[in-house]
Structures are given as C-alpha cells and as structure tokens.
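Reading through the structure tokens given below for one structure.
The complex appears here minus one protein chain, its other protein chains still in place.
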Amino acid sequence: MTALAPTPALLLARTEISRRLARRRALLLAAPVALLLYLTTIFFSFDLPGIAARMRPENAAVLLGDFWSFKTHVTLDRRRPGLEVAIEGEAKGRYAPGQFPDWVQDGAEPRIALPDGSRITYVAQGALIERAGFGLIRVNREGRRIAVTLPEGAARPDWLSASATRVDLRGPWWRFSMTPARTETLRYEPGWELFFFDLQSPFHGKSAAELAALALWQPRLEPERSNLAAMAADIWQNRMWRHGDVVWALGETVLMAFLGTFGAALIAFPLAFLAASNFAPGRLIRLGLRRIFDLFRGIDGLIWTVILSRAFGPGPLTGALAILLTDTGTFGKTFSEALENIDEKQREGIAATGADAVAQARFGVVPQVAPVILSQVLYYLESNTRSATVIGALVGGGIGLLLTQAIQTQKDWEEVSYYIVLIIVMVMAMDSLSAWLRARFIKG
Amino acid sequence: MLELRHLTRDFAGRCAVDNVSLRFDRPGFVGIIGRSGAGKSTLLRMINRLTDVSAGEILFQGRNVATLRGAEKRAWQSRCAMVFQQFNLVPRRDVASNVLHGLLGRRPVLAAIFDLWSEAEITRALAILDRLGIADQAAKRAEALSGGQQQRVAIARALMQDPAIILADEPIASLDPMNAQIVMDTLKRIQTEDGRMVIANLHTLDTARRYCDRVIGMRDGRVVFDGRPDQLSTGIAREIYGADASFNEAATSTAIPADARADADYASAMLGA
Amino acid sequence: MLELRHLTRDFAGRCAVDNVSLRFDRPGFVGIIGRSGAGKSTLLRMINRLTDVSAGEILFQGRNVATLRGAEKRAWQSRCAMVFQQFNLVPRRDVASNVLHGLLGRRPVLAAIFDLWSEAEITRALAILDRLGIADQAAKRAEALSGGQQQRVAIARALMQDPAIILADEPIASLDPMNAQIVMDTLKRIQTEDGRMVIANLHTLDTARRYCDRVIGMRDGRVVFDGRPDQLSTGIAREIYGADASFNEAATSTAIPADARADADYASAMLGA
Amino acid sequence: EGLTQFNIGLLGGENAQDRLNSNECLRKYAEDTLGVPVKLFAPADYDGVVQGLLGGTIDMAWLGASAYAKVYLTDPKAVDVALVKTNLDGSFTYHSIGIARKDSGIAKLEDAKGKVFGFGDPNSTSGYLIPSVEIPKTHPAITRADLADGASGYFKTVKFTGGHEQTIVAVVNGDIDAGVTWADGQGNWEDGYNSGALRKAVDAGLVNMNDLVEIWKSKPIPEGPVVLRHALPEEVKAKMVELVKGLHARDKDCAYGVAAGDTAGFAPITADFYDIIVETRRATQGN
C-alpha cells in the first residue's frame, strides 16, 4: 500500500496541508489576541476604570427607580401657608387640601406614615422621625440653624447627612429633608401614578371594577356625555401624562419619516438613471451626480436639520426635508447600483419592438428594479422612524422632543421610560408594517 | 421587399459582418446557419437596428432604413419583429402584458407609461396567445412558464407588432427537443398562414433542412452559401462550419450525444444538491 | 456484533420504521432496498443516532447504544461512520480538513477549533485519500471537486473515524453511472480489504445484486426480505417495490431512461439560462 | 406685506410639553390681539430659536442674553429688544455660580487648578460666556485661553457638558471637578437658592446641597430680553409689547407660566443694556 512508502507527491501534499493548517492556526490565535489588545487600549483610552470608580450606584438607582416608580412630595414651606401634598411635586399633581392620601394626616402637626413602618411628624420646631428599627430622631430648627438629635447611644448612620443648615435622611422608599425654609418628605411608590386619570378627573382612584360599572350601566357623572366618552376624554387630556399630545407627537414623527423617505425615493429615482453607467447621458453628469449623492449621504440628517433650520425655522417640514436630503443621497446611490445590475435582455426585448427610451425604461427596466427599490425604501422607512425621533428633538417636534426634554429636566424619568416604550413600539410597528408591505408587494 | 447592400459591421477593428448583400423578394422561411461568431446575430440585429450599421444599406420597399433615427427608426423596428434565443421577456409581468409590449413602438408615451391598453388590444393579444395555444397562461407571470412557452410568448409579442418581417435569433437554442419542435412549427405556421417573412438564425443543419425554403450559410462575416436546403451537401456544410476536425453532422444535430447527457445529468444533480 | 431489536420510529403518528429486528453477526456488505419512504434512511439514521429511537434497542457488542447521551453517544457515533447521498462535506474547507473532521468525535472541542492535528493524523488522512485515489486533490476546497470525488472524500472521512460500521445512505443516488461505479467499488474494496461492516441503502436492484453479500428489503417500515442477493427474484422485488403498475426492473436500474434524460437536459438548460 | 401668521419661539430648559402648555395662554392672547394664527415652537436647544429669528421664521422669543448677542452679532438688524422679565423684588439679574463637590477639597476657584472644569452650553450666558470673561478679570492667574474648549493650561481640561443640568450632574458624579451653572442668588444656598438650575436639581431630588460648595459667583447678569423680529410691522410689534408688558396685570397665572416662575412682570428695556454682553461675546469670538 502507498501508505507504507509515501510518494513524493504525497509528501508534498502533506507539507502543503501542514503549512495551511499552521497558517490558519496562527490566524486563529492572532485574531483574538489582536482584538484583545485593541480592546485593552480602548479600555484605558476611554477611561473605563475611571468611569467605574466614579459611577454612583445609588444615583443610578434613584434614576432607574424613577423609571418605574413615582414619588409624592409632602412639603411644608415656611413662606407659604399649609401643607402641600403633590405627586412629583408638580402643580398639576397637587392634592386638594382635605383630600390627601390616607397616609398623610393633616393638622397642626401633620403625620406621615411611610411604607417601612417609619413615621414622620412635622412639628413647630422641626420634625420627629420615628425610624423603624432605629428609634426616634429629632430635628430641631432654631432660626437659620438645624440640629439633629439621635436616639441615646446611636452612632450616626450613613443614610443621614446633616449640616448646620440642611438635614437629609434616606429610607427605603422615602426621603426626608429639612432646610431653614422647607421641610419635605418624599414617599416613593411603584407604578406610574395618574397614568389614566389625573387628580382632577372624577374617575381618579377608582378600581377597575368600579370603572367598568361606571362605563357600562351606572348613571352619568356628567349629564352631557356618557361615562365612557368622559373617561376617554379624561385619559386623552390627562394633565400629567398628556396622552393626546403624545399621540400627536408620535404621528408627527412618523409623518416626518414617511415624507422624507418617500419624497427622497421620488426624487432619487429619476436621478438614479442619470447616475447609472448604463443610462447616463454623459460621464460628467454621472460622476457629478455621484459626488452629490455622496455629499448628501455623508452629511447626516441631524446636520441637515441645523443647516435647514435657518431657511425653514423649526417644525416638522424641516425634519422631513432633512431626512429627504440624506436619503436622496442614499437612494441615489443604491438605485443607480440596482439600475447598473439590470438584465439587459429584457430592455433589448422591448427596444426591438420600436419602443422609445421612456417606454423601454418603464417596461424593460422598472419591473426589474421595482422589487429592489421598494424593499430598500421600506427598509429605510423603518430606520428613518428612528432617525425622525432624534431629528424631531432638534426641530422641536415629535416624540423625540418630548423625550430629550424629559431627559434634560431630569425629573420626569417615568415619562422618559414611557416615551422609550412608545418609541420602541412605534419602530417595531413600522418594522412589521414594512415587512408586511414587502411580503405583499414584492413576493406577490 | 428587403434588400441588404454591402452591409458591414466592425467591432473595434474586427469585422463581424463583412460586405453582405442579399435580396429577399417574397415572403418565405429563410434560415441562416454558421459557426458561432460567424456574424449571424449581428446581421439580424443590424436589420432590426439594435446594432448600428458600419457601412452599407438596408432597403425595405425601396427605402434605406439603415440610417433612420428617432421616431422613424422606431417605426421601422415596429414593423420588423425580433425573437431572441433567451426570449427577452419581462419575467415579472404577466404573459398578456408581455404580448401587449409589442404595441409599444406605436404608442404615445403617456398611455404606455400608465399601462393603459384598450379592450380591443387586449382581446387581440389573447387571440394571438390562443392561436399559439397558450391563452390559458395569459394571467401568469412570464417567469412561471416553461422555456418553450416563453418562446411562444415572445413570438406572440412579435405577432402583436403585426410585422412585415420576423427576425428570430437562434429561437430554439435554449430549448429541449420537444419544445424546440413546437416553437419551430409555430414559426413555420405563422410564416405560411400569414404569408409573413421569417428570417431565423439556426444552429443545427437538420432544423434548417426541415423548415427552411432558403438557407444562407455564413462564415467569418461573409455569405458562403445561399440556396435551397436540398442543395446543402455535407461538403458545403463542412465549408460553412469550417474544416476543423471536430466537425461532424452529429455535433450540429438536435440529438443529444451520450456523453453530453451524462454531463447534463451530472450538472442537474449538482444543481439540485 | 450489531443487533437491532424491535426498533421503531414514529413521526407524528406515522410509523417510519416499524418494529424492525435484525442481526448482523459478521462483517459484510449489506444492502437495504425499498421504495422511497420505506424507512431505509430512518433506519440508518437511528443506528448512527442522528434520529432518536421511539422504541426498541440497538445492541453493539452487547451494549444498547440507543439510549446513550452526551459524550457516550458521540463516542458511539465516532465508531459508526455515515456516508450521505449529498456527501454532507463542508464545501468551503479543503479536502484534507474534511477528512480530518472524522476525528472530531474524539477531540476536545478547543483543540479541534485551533486545528491542532498531529503530523501523524495528517499523514493518515492523506494516506486514506491516496488509497481512494484522490490524494492530489487534498489541498483543494471540497466544493471544487466533482460529485464522485466528493463522495470519496466523504468515505475518506468515514475511514478516518476508523469505524466498526460504515452506514451509507444512498451513496450513489446523486452520481452519474461512471462515478457511481467508482464509489461502489471503493466501498466494496474497503469492506473486503479491511473486513469492515458496510450497510448501504441502495435505490437500484442491480447495484444491490452486484455488490451485496446480503440484501434486506423494506416496505412501509417493515423488513419484507432478508437474504442473499441471488434469492432476489422478480416476484420478491415486486413485493418490495409494491405492486404498483409503474414498477419494472428498468425503473430501478442505474441506466437512465430516455425521457428522464430529456427532463434533465431541460432542467439544466433552464437553470443555465 | 400683511402678517398671516405669528410664530413664538420658546427656549429649552423645561419639559417641552410643559413649556408649550405654560405658554398656551400667551398664544391665545396673542391670537386675539393680532387676529392671525399664532404658533409656539420649542426646539431642543438655543440654536433652533436663534436660527429661526435670523431666518425670519420666528417672530418673537425670550432669549438668553448671550443668545441675543449671537443674533445681534450675526445680523444687527434681525431683532429688536423689547422687554425683560423682572424678579419679585423688581431686579432683573441673576448670577453665574461656580460649584464643586464638598468632599473634593475645592473651596474656591483657585483650588480647582489642575482639575477638570466644566461649562454648560457654549451659547449660554451664565453657563459659559460671562464666566469665560469674568474669571480672567478677577483671577489674573487664569487666562482666557485656559478657558477655551479642551484647554489644558490652568485646569487639567475644560469641557462643555451641554447644559446647566448636565453640569450639575457631572459635578455630583465627579465627571468634572468643578463647573458653572446659574441661580438667582436670592434665598439660601442649602435650598439651591430660590430659582435656577440648582434649585431644580434639588427639587428633583438629584443633588443634596450639603454635598456641594459654591466656589465662585459672578457679578449680576441681566436676564435675557424678549425680542421681536425687526422686520415685523411696527404696529404688530407695539401690540405684542403691550400684551406681554400687561400680562402680569391681566393674568397672573399666565405670567407665572410664561416667565417660568414667580415674577413681577415684564418691563421695557433697550438694546444698549446688553452692550456689555455683546461686547463680551464679540471679544470671545476671535478665539
């Protein structure tokens, strides 16, 4: 058998195979090593250790907690009369006096019950905090000075921060702070309070069963409209969450994406013929157009927004035009590539019947490129919905504006999470829509 | 009715068709045979004006159509239909629409763009399809049809042009023998029944013998034979196809030689894999 | 050495293999024949454990391998090589690597990923390729080879496993007659020279007659014949292949019938178009 | 050319929808006054409104002083200064405040030497313009060049955080060691003063003023002006000035919303009041 005495050819093959395997092995080892090296340099040049050191988990926890919880402020301001109880401390979430939630006991010395069993009493000279499992903490105010008295023998805990003019206490699901002018307790609760009905709505605070009963058979609360209509209107006009405005904003975002994408497709389509080597009337026109497409594509929509806002001012038109310009560049390029890849036989078949150039394009070219173009356009429709979110923020419209502003003001994190959910739902909906349209018009 | 005078076509110095003069006086079935590269396709494409003429004249009813431009050129093209080896249909459109494309040479642009055909035109297209036995496929996409059916759609498109001449460039080279026969029979029937003129490039001698009234043999861009099919002796065939050793009658026949079959089998097995 | 006891496999209620019991006591060339859907592939795949067993036992040297899991199952698979109709090679890797893949069942995965094969292993892989006459192709990508060569690579991979049993599922169904013969000869040679056991599904009676020591006929998941090839009378064949009118000896032969050829031609013409 | 529409631009800083809502009353009054449709626009950053005024698509806006200077420097004829918001005590100034973390050991600006220093938005008056000019005057050791974006002379580096809110968070998080933001300078430090970015952050529960110290405070800065586009018909300008001036008397709640806090109303003011700011900005322009 040859295996006993390897032929020269076999030896040659063996060295060749060994060499190849060695090369592959070297590559396989080198690639992860190079990757690791690169990531390590980046690790230090992006200062990740520094960030890790500076990151404050409790701050993150506050913010992230706000994503899915809300807080109620119980405030005693020495410059204003009376106790104020307000959701998120906002005027639109303020409880009317005498209608405070049951954990706040109004009176000369208001008492607040907290989720962990702690209790806080606002007294004339300051406040008494009965902290569960710790004992009574007195906070006394004398003029501009604030003093804290801990229970006998207790060490100062790390959840308490005090200076001569300010005391701050953190508990599970609550916070307390006092300055010479203000005494305030924040009580956190999970959920998005007032999501459906705000405090002004007669439907606030009702259980699902009660609401169903009201909607279906109970007498009208307002004579001029049915309870169901009133509920819908109250939800739509909710002052805290502004569902109506949010829906308009979503609509405006989709509008910008729609107009930008399809407008760009309509403009790019004829131009693509002039930029495709097999249709272009001249080399110069073709190259010129290609560079223009590059320029339009290379400038992101966001930058177009800045450039256009001088001429058109803020508003959805500016956003739509910004998307249109970028996508004209993108489509111009991809459409002309599609045109360059057509099957010439079809066009020749049409040309041989004596059809003119327009008819040749219409019947010999368009049917071939239509599926490619349509699927491109629909793909971009989805991706532009995402861009329109961001562009909207700059041009003062759409859900993106609501989102960035909510982030910037830093307090409405539950709204931030609401908007994020809506954006994700919106983009996923556009994705499904474009997938459906693709399936319907391209395969069918 | 059609006369070619000193027709010549250069491709970057290479002469594809070299000073060809031919007269076609009355309708008939003319076959052009020759080796690959002999200039058969170029000749037909020049007549239809898909390829420009380098020199010479194409006289149709006494008028030189080789120099027409624009609308006049298109008018000529619409009178002189072309059938291609690869059918050159629009695969994503339905069969009837492909047939209606035959009218494009005579259509105002706008009506054409919106694809608006009159009922009479559609009825005529379907009548033509019916004549070729594929009316029941009218609503299908062209790409859904078999090769033989597609070629018949291409012929229907040609007929829709109501042409004085039908040029067919190797119409059966992509078809299996059974479909090849159907297509050739169709062309022949059209030629005899309507009294149209058909000029077809053919790649096998026996097809030429079976269908043609007149056979033209080309070699290296020149006409080397022009006569009745029964004058095609083996010697003449050798002259047309060149004296290269591999030539034999069988190689130009539609019958499939044994080893080619094995190859085809193998190819289809691979592709199916 | 191998015994199947009441082996059964259900696919969603349909019984693909139905209570099959067979003993293979000594090495030999066993052919399994039967109509499409008879359960031949399912039987082989169960032995290799590519398909799970619904009921019954597969005893190899007295041990039931039908219930093994994880590493033990893989150890069994590495002793029982499989050759597929479509070769199932990794087309983008070279031939030698494909052969070395036969060792994957015994290798820690990381060593395999980094292609840490010893010189001795590479030498052995090349020796096997040499034995099958395709050592000169060792450095080519598998996909660049012809079907017959690829099947020989697949056999080389099987040999690399140094298997007790080689299972071959219609190893020549995708090959042209000439390559089919080479592959069958190879399998036969391996079986006789090495004294290995080969169980092959075959789709034609004459191949079974020519190569097998023992033929098993299956129908509807059950064994309906088990004997020497010379016992395969036309009557028995009819029983195996069913009494349907279309059955005849020719339909199960490797010779290609005329109309099938035309189809294949047609298919390749279409695909090439 | 008749007026067919009147556009009011609103600067950022508050929840967009809240901004639109608190100015809704002004929109209605303006519509009644002018008899043409009035629209509100609330782009996310200063520049949107500035570009709108320059391009002639925004007719009225309440600008920051520096943003006004930018408009003026780009096109002196673009807008007319009309009114300014007054505080409860009648003043119309505020301060730029330098802050640092108490535990960082920085108690005054000099301590921040060799540390990371942050400004807010480059178009912001208190967040950049005023400190970049005033600090070199009061602290000769610090030059203007030391306060340029990315400079690394006196400070380790100088950054723009993008806005007042971001500056505060960045200081609290330690991303920057010190930074500047704004406050009205009235009330108490521990509350974050009576109004301004610090107060908002405190109210949001984001910072504990015990953790911060004031390291620097600017001289009083004039509140930004309410401006009207110069090209508007005189009569329209007069009407709008009248409307905004009388807003506090007419509808206190509305004035509160429009002024984004307690106010004694809007008072007339002239352009020369902002000359200093304009000059300051012009001086920084050559960089």
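As written, the chains take the letters A, B, C and D, and residue 1 is the first residue of each chain.
To be clear about the criterion, a contact is a pair of C-beta atoms (placed from the backbone, for glycine too) under 8 Å apart; a residue touches a chain by one contact, two chains touch by 3 or more.
The criterion applied here is as follows: contacts and distances are computed from a predicted model.
Engineer: One chain isn't displayed here; going by UniProt, is it "Phosphonate ABC transporter, permease protein PhnE-1", "HypC/HybG/HupF family hydrogenase formation chaperone", "K+/H+ antiporter subunit F" or "Cytochrome bo(3) ubiquinol oxidase subunit 3"?
Structural biologist: The correct option from "Phosphonate ABC transporter, permease protein PhnE-1", "HypC/HybG/HupF family hydrogenase formation chaperone", "K+/H+ antiporter subunit F" or "Cytochrome bo(3) ubiquinol oxidase subunit 3" is "Phosphonate ABC transporter, permease protein PhnE-1", the UniProt name of the unshown chain.
Engineer: Quick one: which shown chains sit in contact with the chain that's not drawn?
Structural biologist: A, B, C, D
Engineer: In the full complex, which of A:A91, A:A132 or A:A311 touches the chain missing from this view?
Structural biologist: If we include the chain that is not displayed, A:A311 is the one touching it.
Engineer: Touching the hidden chain in the complete assembly: which of D:N23, D:Q51 or D:T263 does that?
Structural biologist: D:Q51
Engineer: Using the touch definition from the top, which of C:R5, C:R74, C:R209 or C:R222 touches the missing chain?
Structural biologist: C:R74
Engineer: So which of A:I267, A:I299, A:L374 or A:L433 would be touching the chain we can't see?
Structural biologist: The one listed residue touching the chain not shown is A:I299.
Engineer: Based on the whole complex, identify which of B:S21, B:T123 or B:Q231 touches the chain you can't see.
Structural biologist: B:T123
Engineer: Mind pulling the subunit A residues that touch the left-out chain?
Structural biologist: Per the touch rule, subunit A residues meeting the hidden chain are 35, 38-39, 42, 45-48, 51, 54-55, 59-60, 63, 252, 255-256, 258-259, 262-263, 294-295, 297-300, 302-303, 306-308, 310-318, 320, 386-387, 389-390, 397, 403-404, 407, 410, 416, 420, 423-425, 427-428, 431.
Engineer: What is the set of subunit B residues that contact the non-displayed chain in the whole complex?
Structural biologist: 96, 116-117, 119, 122-123, 126-127, 129-130, 135-136, 138-139
Engineer: Residues of subunit D in contact with the chain that isn't shown?
Structural biologist: Listed in rising order, the touching residues are 7, 9, 39, 41, 45-47, 50-52, 55-58, 70, 73-74, 121-123, 149, 159-162, 166, 169-170, 173-176, 284-287.
To be clear about the criterion, only the chains that are shown with their structure count from here on.
Engineer: With chain centres defined as C-alpha means, what is the inter-centre distance between subunit A and subunit C in Å?
Structural biologist: It comes to 56 Å between the two C-alpha centres.
Engineer: Would you pick out the residues of subunit D that each touch at least 2 other chains?
Structural biologist: Counting only residues that touch two or more other chains, subunit D contributes none.
Engineer: Can you tell me which residues of subunit B touch two or more of the remaining chains?
Structural biologist: In subunit B, residues 86 touch at least two other chains, as defined above.
Engineer: Tell me, which parts of subunit A touch subunit C in their complex?
Structural biologist: Of all residues in subunit A, those touching subunit C are 1-3, 6-7, 9-10, 13-14, 16-18, 20-21, 24-25, 28-29.
Engineer: Mind pulling up the subunit A residues that touch subunit B in the complex?
Structural biologist: 345-346, 348-356, 358-359, 362-364, 367-368, 370-371
Engineer: What residues on subunit D touch subunit A, complex-wise?
Structural biologist: 7, 9, 12-17, 19, 41-45, 47-49, 51-52, 54-58, 163, 165-166, 169, 172-175, 187-191, 200-201, 203-206, 208-211
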